[in-house]
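The complex appears here without one of its protein chains, the remainder shown in place.
So, chain A:
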């Protein structure tokens, strides 16, 4: 089952395309990480999925419906926007009341439990909360609404490393408890590595790679060997990136097959290596080599 399906999706702001020809499927029951450099279109994609924006071209479906199309659709999708906005003049308790009044599916026990666990004072105005507390409050509203799909746009950007760890830990527990699907964006792979089991890499407003983290890691290899041209790689090995030092050549390949060439030292990748390799852009077709000494 897919919770998010985009087909040739595009969004144009005045003259600039923020997202072009984006086709993707996000399976249900996963925590999906949306990675990309600043300005790659992550926020645009999430805003389209939440119905905050409407697409310029193509289609997008969230939980099987057009985003933002009606109360039933709004109930299925939760969205915590970038910078986790809350009403500065309203207290923490007011925010929970807001959630309860505006959502028929509101789970007040979950909301109260979370607020107590995080240690938020219900009487405190939201304008006086720290960045981390604000993010927690916004996330609490998103979770207690009990959506099928929760979209989080850079939820941890404003948090210090410790708060970040706690926030993600807490998110994981909630996901496990309620079985909802999450799509969260970040430009920090380290954050996503801890919680995501599905990944979408967005570069220059286009999807570079998407898939389950396990599969992606399993399908990519780093080959290290004496310096050489890489034209001679066997079919089925797709080059993602190449780098050379004076003596060595390091190639990152995508392949389902085992690496048979004994000249290569084969090693597995971390998620961060993999994402960085894709972020660094398309591979030059024929890397220039210096004359060997």
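Methods note: contacts are C-beta pairs under 8 Å (C-beta built on N, C-alpha and C of every residue); 3 or more make two chains touch, one makes a residue touch a chain; residues count from 1.
Criterion: contacts and distances are computed from a predicted model.
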Name per UniProt, for the chain absent here [options: "Rieske (2Fe-2S) protein", "mannuronan 5-epimerase", "ABC-2 family transporter" or "Succinate dehydrogenase"]: "ABC-2 family transporter"
Candidates A:104, A:161 or A:218 - the one touching the absent chain: A:104
Touching the absent chain when the full complex is considered, from A:94, A:107 or A:166: A:94
Full-complex contact with the absent chain, from A:114, A:145 or A:164: A:145
Where the missing chain touches chain A, by residue: 47, 50-54, 68, 70-71, 74-75, 77-79, 81-83, 85-90, 94, 97-99, 101-105, 138, 141-142, 145
